[in-house]
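Right, I'll just put the structure down here and ask away after.
Incomplete set of chains, arranged as in the complex.
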Amino acid sequence: MVRDAALVAGKDLLIEVRSRVTLNQIAPFAVLVLVLFAFALEPDRGLLTRAAAGLFWLAVTFSALLAVQRSFAVESADGARDGLRLSGLDPAGIFLGKAAAVAVELVVLEGLLGLGVVFLYNADLHGAVLLAITCVAATIGLAAAGTIYGVLAAGARVRETLLPLLLLPVVAPVVLAATRATEAALGSTADSGWPWVRLLGAFAAIYLAVGAVAFGPLLEDA
Amino acid sequence: MKIRLLGVAAAASLALTLVLGLRLPPTEEQHQYARLIAIHPAIAWVAYLAFGVMALGSALYLWPATRHRRWDRLAAAGAEVGVVFTALMLATGSIWGRPTWGVWWVWDARLTLSALMLALLLGYVALRRVSVDGERRALVSAIAGLSAVVVIPVNHFAVTWWRTLHQGRSLANISPASHLDGQYIQAMLVGFVAMTLVFAYLLARRFQLEVLADEIDDAGLAAAIEARRREGVPA
Amino acid sequence: MAPAVCLSRAVVLLGRFPALAGADLLVERGEIVHLSGPNGAGKSTLLRALAGLLAIVEGEAEVLGHDLTKDRRRLRRSVGLLGHTSFLYEELTVEDNVRFAVRAAGVGVGAVEPALDRLGLDGRLRDVAVARLSAGQRRRTALAVLVARRPELWLLDEPHAGIDAAGRDLVDELVTEAAATGATVVFASHELDRANAIAGRQLTVVGGQVHAIQPFVTSGRS
């Protein structure tokens, strides 16, 4: 299973290296979203700075949407999804592999967006540890849930639109929790971020489990 | 037949609720709107109930021992009726909120959760719409249904802490449970009964509809197979 | 040893349409079976079903000893399907694709080179992204995957389509070789003469059923 996961993750990342989509398209998109928020929330700057954490995670979520969409666009192009099934790979492995690849891409994006936030919204961070752990936990959660609903949507010809609808309400708590935890890390609130981090951990754990179990049936029948 | 009786009962109790509700005296701080208590809490309860039904149906379908189309139908029926009641809950709540809080909406944990529930239900229904064939759809939507349910606790904690770790306005300050005399309690309870009956009725009808649809499909299938076999055979 | 394929009264639904309406099929190991039949008769559906990609809703189906009504997944590693659409990753090169498929199937990567060579995909084409290939080169790549994976059961959906004159003879060679080495081949083709030249047995699929060869009144009307 681990072997299969590595194989799939490797394949997805190779495709990314070949096509540079995350780097050349999703990343700029993410930054753009930040800028748009800046437009929308003008005029008062203070507002932006206070909302920095939230906007950061919103941007990450939308980028995650794109990353997942991409991850399955690659598969379902020209029936390659059937290819996955015919490949004889262990579904759990496929799930972990694709989730891992998405997670890697997201981490890169988060680094970028982090800079964006610091510059655009002049937020400054303390609690780097808390922030790091938050990012890791949230990323795993997003990637896992994203991959599950990605394969659900990949079956339908309407995946572009179905995926956001399915995914967003599910990851809503991640946005919320990550935002709060990050606010704590940015010191823009008094109270501790750790309970939120635990929540993120729980979310990630749940969806990793669900994915490992349910991905098989989904891949077969979705 | 049974269902028709259920319908009658539902209609009757609903009527009673309306009468009781409308005979409620306006309270000083909420005026006429206090009467919403006759239906709103009940609707909210039913909304949760429907979500639960969807979860239950999905779970029972996924469990190999109990796998049967009826559970898929139950989940489907629950979800669709649930959409209606959740929407009603939000609507009545907002209408109530306007006079009580001066706004249509506050980001209270409970409210937010209900909003998310509506989204989850809509997603589930949309997913069911995109695929037609029974077996697969049943399995897939069961999985989708359950994995929507497992986030509810997470959602719950998230929104609760969100509104409590953060000091700020929440229903706590304007607690519903504030001084209710018997008349209100009475109306509220009848409301609960009525809404539950209505829910049961709608659920049963929707379920029945699924059954009929499936029967038509099965009948259709036999015919379709026949037709398919005759293809290309000289007439 | 169990027969390669044993279907009886198998029904397969696409949406609500019974694409297979009670198909019976018995194929012994090492046989080469040719499926002909009008457009829309159910050939591709039959092949996809044999590959374990479609659910059997009625009747029995056993392939290579695996009961498809129970488990459609364990079978996958030992069958190879060449479909109307090639299950390839557009962004990856020909070589990448074959290598991934081979490793996924758990075969040694040593099989990659000979396969590419055999299908005339060494040289320039090796490093061209599949998205850029011509129709026939795609088919060749898909075939290369099969050759490299060396499955027990070959399911070929119009293997000659899109392949050039020389390639057609190559395809015939590959099929007969596969059978000679004990593999079983079931293929659909509309090129009757060429097909019958290599097939040990010809069957017609009409209206979702399999018949021993007989002239059928055809039409796309299905």
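Letters A, B and C mark the chains in the order given here, with residues in each chain numbered from 1 onward.
Throughout what follows, contacts are C-beta pairs under 8 Å (C-beta built on N, C-alpha and C of every residue); 3 or more make two chains touch, one makes a residue touch a chain.
None of these values were measured; they are calculated from a predicted model.
Undergrad: Each chain type is displayed a single time; count how many copies of it the full structure file holds and write the result as a formula.
TA: A x2, B x1, C x2
Throughout what follows, only the chains that are shown with their structure count from here on.
Undergrad: If each chain is a dot and touching chains are joined, what shape do you get: line, ring, star, complete or other?
TA: Topology of touching chains reads as complete, every chain touching all others.
Undergrad: What chain sits nearest the middle when you go by CA atom centres?
TA: A
Undergrad: State the chain with the largest centre-to-centre distance from chain C, centres being mean CA positions.
TA: Most distant chain from chain C: B.
Undergrad: Between chain A and chain B, what is the separation of their C-alpha centroids in Å?
TA: 30
Undergrad: Go ahead and note the Å separation of the Cα centroids belonging to chain A and chain C.
TA: Centres of chain A and chain C (C-alpha means) sit 38 Å apart.
Undergrad: Could you check chain A for residues that touch two or more other chains and list them?
TA: 221
Undergrad: Could you say which residues in chain B touch two or more other chains, in rising order?
TA: 135-136, in rising order.
Undergrad: In their complex, what parts of chain A are in touch with chain C?
TA: Against chain C, the touching part of chain A is residues 4, 7, 11, 14-15, 18-19, 74, 77-80, 82-83, 85-89, 91, 216, 220-221.
Undergrad: Looking at the complex, which residues from chain B come into contact with chain C?
TA: Against chain C, chain B makes touches at 132-133, 135-136, 217, 220-221, 224-225, 228-234.
Undergrad: State the interface residues of chain A toward chain B in the complex, per the touch definition above.
TA: Going through chain A, the ones touching chain B are 148-149, 152, 155-156, 158, 162, 165-166, 168-170, 172-173, 176-177, 180, 189, 191, 195-196, 199, 202-203, 206-207, 210, 214, 217-218, 221-222.
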